[in-house]
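All protein chains but one are shown at their positions in the complex.
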């Protein structure tokens, strides 16, 4: 049993809920090492995604993710908008017109999302960005995909992303706004890594 | 024994000391019903008077007061500058070239000072201004002048001025900056009345 | 109190010195007694315009010295009117023989000091006219008070009278147009925070976290009343309505709408106030023919704004549009 468009819509819906719930927390994380807007940006973006989904319900998971990509690109702004936009766009492209996502395709799509973020933002692992959530997530996804269980893949990815977000605490930022702070960025968690983990946790939740 | 130029210089010196000592208090009084500058203005003005006195020691009490008038007018600004300037100028004129002031002349000079303030500022008794210190002061001076004791005249004037300053507390301001506040001016003491009382107390102190 | 200053007693000296350095092409600064004069003053045959007042309202008045506006500005200590020994030489420096207009905001101190200076100047043979600005509707206009304060309208009086002088109007005509602007202009202000006079070191009044002060002047003096914080539209209405009704504005009137920042409020917020005011005026059939939005007459770093409305006629409009070239206001040249 793979993942269908219903899962995709549930995923986005749970993501939107997570952004609304964690809005203040993400703003707070963006305050000491950024400009206090990440939670606001993500919440605004996913609210817009919800509106779009209601307007024109997508027929395939790929269509849902493409619609998400376009909406985030046009509504979020900042660094996160283009990065998440590219991630969802690449994932949508990887999925093509499939209506039933198996574990291998899922892992490939997640990998495509991560690669999109890296291609746009040029960050490497350890630079204290959302990449530090996504890279362990796709590694965990790839490692579990062989079992053929999409739920297991998503759970592994979510857990790895959460650990990845925590791992940004001691890092010195080398990309994004936090990099201006140099040494003073150490000891703070990267907001984009946290929102990434929330989104991947939502993906797992949607498959329950 | 009347008052000579030594008394005048001591008066101005004690006034300058009083303005420096009460600078913050006068600023604080000017805060709720004015613009927080009366202490600063008076301190600046009397410091300048001290400089002038040192540059060209005056020969008569009248000359000392005239020099004070010109200096206050050119250094104090605000409402207090022209008002005190006029007061000292009129007193100087009343004294003429006398070098020995008797009680009657003293009372006349104080009256001239008060009248100068009223002529310039158009305030009446009860308007919550320095006039409310000066009017009782000259009345007390006139009442005691008959005894011929200049010290007694000055002490009476100082005491009356101090009581006059206190009497401004319940008044509703009708002149100057405090008048903008209407009812809200009630319950505050007028800073100009307090500085007037300090100056008249200094006059008495200088005659000890 | 955190300020970009050195010695609190040197604030005006150093600030005016820096102003003179930055605008040496337009003005000459005399340090002691302190006044600021248009570079090419006295302009032959032209009526001179002098204004002044306490410092802390920058760019008023020094920022308005130049072609088409003031010939001289006389800065006092912070929030303290200047003294006759400053006003007199400034007046003499800009007198070309055509006489000098003093533009005086209606505060006891300003009035008394300019009065003395005018007497002294007249004694030296200079003809003086005084335009008193008293546009603040927050203050009751009554024989039994110091009367209304001069606030935002001052900028408009200086610009329009300045243009009249520049085009060659004579002394009485310049004073008359200044008076006409004053008669047709009203203002009201609000403070969201107090300001701190450098030599005082404490805020000029106290406001709770959720309070604002309606009807403030420009000297950090408390206003008409404290009220709980409201949103921008509500505050705008509280400022606009008394101004509109005091002017008796109605359908068909043409006005200049001036939203002024008190120093610590960002431009973005002033435009939110402007938006509401413009919408309300449009609803009432009043045409906003000219606009001015920004920090033009301030109270140090106070947060807040004032709304000023001038009822325009054709002459005032064309004098407003006339070229002006000063450090703080410039167009047409």
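A few points about this structure:
Think of it as A, B and C in the order they're written, each chain with its own count starting at 1.
We adopt the following convention: a residue touches a chain if its C-beta (ideal position, glycine included) is under 8 Å from a C-beta of that chain, and two chains touch if they have at least 3 such contacts.
This is a predicted model, so every value here is computed, not measured.
In the entire assembly, the chain absent from the figure touches the shown chains A, C. The residue from A:4, A:25, A:40 or A:149 that touches the chain not shown here is A:40.
Screening A:63, A:76 or A:165 against the full complex identifies A:76 as the residue touching the chain left out. The residue touching the chain not shown here, chosen from C:83, C:145, C:193 or C:260, is C:193.
Where chain A meets the omitted chain, the residues involved are 27, 31-37, 40-41, 44, 73-83, 85, 120-121, 174-177, 179-182, 184.
Contact residues of chain C toward the unshown chain are 2-7, 11-12, 14-19, 21-23, 55-56, 58-59, 63, 192-193, 209, 212, 229, 231-233, 235, 259, 263-276, 278, 288, 291, 293, 295, 298, 300-301, 303-305, 330-333.
Definition applied: only the chains that are shown with their structure count from here on.
Ranked by C-beta contact pairs, the top pair of chains is B-C.
Computed from the mean C-alpha positions, the centre of chain A lies at a distance of 54 Å from the centre of chain C. For this pair, chain A with chain B, the centres built from the Cα atoms lie 76 Å apart.
Per-chain Cα centroids separate chain B from chain C by 32 Å. The multi-chain contact residues of chain A, meaning those touching 2 or more other chains, do not exist; every residue touches at most one other chain.
Along chain C, no residue makes contact with two or more other chains.
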